[in-house]
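Yeah, one chain of the complex is gone here, protein chain that is, but the others are all in their spots.
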Amino acid sequence: MTETSHTEEHQHPTADVYLRVGAVLVILTVLEVGVFYVPAFHTVLVPVLLVLSATKFALVVMFYMHLKADSKFFTFLFGVPLLLAVGVMVALLFLFFGALTLRGAAG
Amino acid sequence: MTHASATQHHTSMGLDNRKMAFWAFIGSECLLFGSLISTYLVYKGRSVVGPYPNQILNIPFTSVSTFDLLMSSLMMVLALAAVQRGDMKWGKIWLFSTALLGLVFLGGQVIEFSEFVNKGLTISTNLFGCTFFVLTGTHGAHVTVGVLWLLTLWVRALQGKLGPANAMTVEITGLYWHFVDVVWIVIFTVVYLIQ
Amino acid sequence: MSDARGLASWLTTTDHKRIGLLYFWTALAFFLIGGIEALFIRAQLAQPNGRLVSAETYNQLFTMHGTTMIFLALMPLGASFFNYMVPLQIGARDVAFPRLNAFSYWVFLFGGLFLNASWFVGPLFHAGILNVAPNGGWFGYANLTERQYSPGPNIDFWVLGLQILGISSLAAGFNFIVTILNMRAPGMKMMRLPVFTWMTLVTQFLIITAFPVITVGLAFLIFDRFFGTHFYVREAGATPILWQHLFWLFGHPEVYILILPAMGVVSDVLPTFSRKPLFGYPVVVYSGVLIGLMSWGVWSHHMFAVGLGPIADSVFAATTMLIAVPTGVKIFNWIATLWGGDIRGTTALHFAVGFIAMFIIGGLSGVTHASPPTDLQQTDSYYVVAHIHYVFFGGTIFGLFAGIYYWWPKMTGRLLDETLGKTHFWLQFIGMNLAFFPMHLIGLLGMPRRVYTYAPELGVGSLNLVSTLGAFLIALSILIFLVNLWRTRTRGRPAPNDPWGGATLEWSIPSPPPVYNFSVIPTITSRLPRWTTERHGPMRDPPATPPEPIHVPGGSWWPLIAAFGLPVLALAPLTHTLWVAFAGAALLLLGVYRWAFEPFEV
Partner (left out) sequence: MRIFVAVGRLRLWLPTAALVMSGCGGPFPQSTLLPRSDFARATDVLFTDIFWWAAGVFLVVETLLVVTLIRFRHREGRAAPKPTHGHTLLEIAWTLAPAAILVFVAVPTVRTIFATSGEAPADALKVDVIGHQWWWELRYPDLALVTANELHVPLGRAVQLSITSADVIHAFWAPPLGGKRDAIPGHVNQIAFRADRVGDYGGQCAEFCGASHANMRLRVVVDSDSGFGRWATEQLEGPAAPAPGTIAERGKAVYARSACIGCHTIQGVSPGVIGPNLTHVGSRTTIASGLFPNDSAHLASWIADAPALKPGALMMRMKPPLSDADIAAIVAYLESLK
């Protein structure tokens, strides 16, 4: 937690940047759907999709929601709960699908 | 939405009160959607009767919806940029098109839901129905609130009550809208593409 | 408006101090209700085969006792201090969002009334009075709480009521996070914040992250009960264990939500009365943050009997035991604060020390729970009930009473009577040990919790009788406290700005403070602004009259109206009437829109 007492006017990106990010988002979405339909990718479908959608997620958050340029504190305010949510998700998946258990009843 | 602190100029961290509250709210929403998505995932493949996801999810249709929502996010940032530079003509246009694309998305969801119901999948048919409808329905409810909010701003703009001085209000609306968009990015991948 | 009197001025108030008082009195009332429920429980269990209440009534009593104490008494009592003290401690004129603050209070009040209305509205549901109150326990385990096994409206009241209360806590959470981070007086750096404010901050972070999880869990249950979904229905392939995970993911952070504010109070009270700065301030602060973070990784320790498998059990045992470390660190720092001090045995100090002494017992029984094999013999027995009450009663309640005796003069301008106060303390101290210590043995001797009766052969009759006597001794002590409050209204010694010689900002202004709190916003140069330290002289207190006029914002009806929409909304599923839902939504929308566009200045 930093002590910023002065008001910073954050430099928001220009419309140009917004458009370019938009284009990348569209391409990534096309890729996602494409990967889904190409049988050759089926073995690596899940990791590829996860990477692609995480990239989209990050792009929107960083550029459209300005987290990249805005106060780091907002990143903290968003990032910690996000990490908690991801942690909870991973933990529950482990608990339910027994990867963590020898003979867990929860699954 | 509260203007309680609109006139608050000095803050200890140099950050706007409402914006900070809103980021905290978004953090909180992460856990809301995190719990919903976790539930969807842990119950995946546990339905004891059909229809099952691969029999019913319409990928081309939803891809279009996804595209639509992404574009609405783009409109939203353009609206913010316009309002910030005081260009209220384009501000109004972009605000309205954001709301419109949101409405299109909701329309798509209505079509999708009714098609599923026709094919025999309701909220009480099986676990897939329960988790799918509650997750996407919660998302849809967020979109609905967003559309109402955007239209409110648009009307204020038409009335001439929205200008660069309220850019923060538009920015916060945008934060909400983009967050709803990123949630959809996750849902689209996790629910639709990873079957 | 500022000094306005009359009912309307309270209904529309946005002054954090008035809202704090509203929270206090409401929470105190709910505490008495929860306590009376506990007395019925104890009277029933005073001997084997008790006949005072029926099984059904008993199940409602302990469910409402737990729910009331946690959500309607302790959380809001904490909230009353957040409201009243946090702005004063950071040198602010109000919270960041005063109307949102009023909204939180009204939602809490309506949620509490909604839950407790269930005691009386049985006839509306073709049942007797005292028949439709929630009866599934405070953690409402599915699938017992599904419509199939709980057909009546009992659980409906519980799920809908908790959903409403969650909104109140969330709204307050965002508000206080922003208040603490952004409304600090110049120079009030984070590491100069009073520890109470720090712990409030951590608590609010826990609230805004933990409550969404229970919201989702409750929403599933609501859908199951009203709309035919199967989130916890085994026949559909689901499992009731999902509810347990969602509940305890929330439930464990929740217990720290309840203890951290009390730890904050103790950290403020001890330095004042030993005339020594808090020992290891940064360590106390960081350990609080750490406790908050770690509380997210231990939830399955409530589920050792579920059979998650040895690896999961081991992992959760380890994370749970680890929490003892930052907690212990706090305890040692408190003792080190007292060490070498000039300890004045005021009532507030008695309660703060009582907190330390009793909380250790609760913490240590927690560690015996943390070991899964031993917990298999303890879980769902009275041993857990003993643990709960040592941490809640010995911990939170003692801490909050320390806060009450400490801050009462600030809040009302009158000092509480010290003799009555110490009588209260000693009776409560003895009473709680009589009431709750035997429960360890009762549990180890094999009495499960949540039983309305037990067999004489169990051999725990006398122990239960002792426990019941202890409970009534606690009741006596609480009566003395109430007498003290009552007498003080008129006969209490008027409080100066600073009756205790406190180091923090709230003591620099009159008791009770004027509407605007600080005639001049102070500039802070030290962690102990009002004390002389090696490097700093004491600050100059703000002048009695403001050098320039201070504008105080007016009140608003809209938070109250918006809040009222929520219980109306909740009535819709209960009464199966659609128009009620529309009415509720309309009220909420109307309130929010008018509130958003109402001119309001700070």
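Just so it is clear, A, B and C label the chains in written order, and each chain counts residues from 1 on its own.
Just so we're on the same page, a contact is a pair of C-beta atoms (placed from the backbone, for glycine too) under 8 Å apart; a residue touches a chain by one contact, two chains touch by 3 or more.
These numbers come from a predicted model, not from an experiment.
K.L.:
So which of C:I360, C:L420 or C:L469 would be touching the chain we can't see?
P.N.:
C:I360
K.L.:
Of the residues C:G187, C:G228, C:G413 or C:P448, I need the one that contacts the missing chain.
P.N.:
Final answer for the missing-chain contact: C:P448.
K.L.:
Extract the touching residues of chain C with respect to the undisplayed chain.
P.N.:
The missing chain touches chain C at positions 54-56, 59, 136-137, 141, 143-144, 149-150, 234, 239-241, 274-277, 279-283, 305-307, 309-310, 313-314, 317-318, 321-322, 324-325, 328-329, 331-333, 335-336, 338-345, 353, 356-357, 360-361, 364-365, 367-368, 371-381, 438, 441, 444-463, 466, 533-534.
Following the convention adopted for this analysis, only the chains that are shown with their structure count from here on.
K.L.:
Which of the two pairs, A-B or A-C, is linked by more C-beta contacts?
P.N.:
Taking the two pairs in turn, the one with more contacts turns out to be A-B.
K.L.:
Suppose each chain is reduced to the average of its Cα coordinates; what separation in Å results between chain B and chain C?
P.N.:
For chain B versus chain C, the centre distance works out to 34 Å.
K.L.:
Find the geometric centre of each of chain A and chain C from their Cα atoms only, then give the gap between the two centres in Å, rounded to an integer.
P.N.:
The computed centroid separation for chain A versus chain C comes out at 35 Å.
K.L.:
By the touch rule stated above, which residues of chain A touch at least two different other chains?
P.N.:
3, 5, 73, 80-81, 84, 88, 92
K.L.:
Please list all residues of chain B that touch 2 or more other chains.
P.N.:
11-13, 15, 20, 24, 27-28, 31, 34-35, 42
K.L.:
Can you check the complex and tell me which residues of chain A touch chain B?
P.N.:
Listed in rising order, the residues are 2-8, 12, 14-15, 18-19, 21-22, 25-26, 29, 32-33, 36-37, 45-46, 49-50, 52-53, 56-57, 60-61, 63-66, 71, 73-74, 77-78, 80-82, 84-86, 88-89, 92-93, 96-97.
K.L.:
Enumerate the contact residues on chain B facing chain A in the complex.
P.N.:
Within the complex, chain B contacts chain A at residues 11-15, 19-20, 23-24, 26-28, 30-31, 33-35, 37-38, 41-42, 59-60, 63, 66-67, 70-71, 73-74, 76-78, 80-81, 84, 171, 174-175, 178-179, 181-182, 185-186, 188-190, 193-194.
K.L.:
Across the complex, what residues on chain A touch chain C?
P.N.:
Residue positions touching the partner: 1, 3, 5, 73, 80-81, 84, 87-88, 92, 94-95, 98, 100-106.
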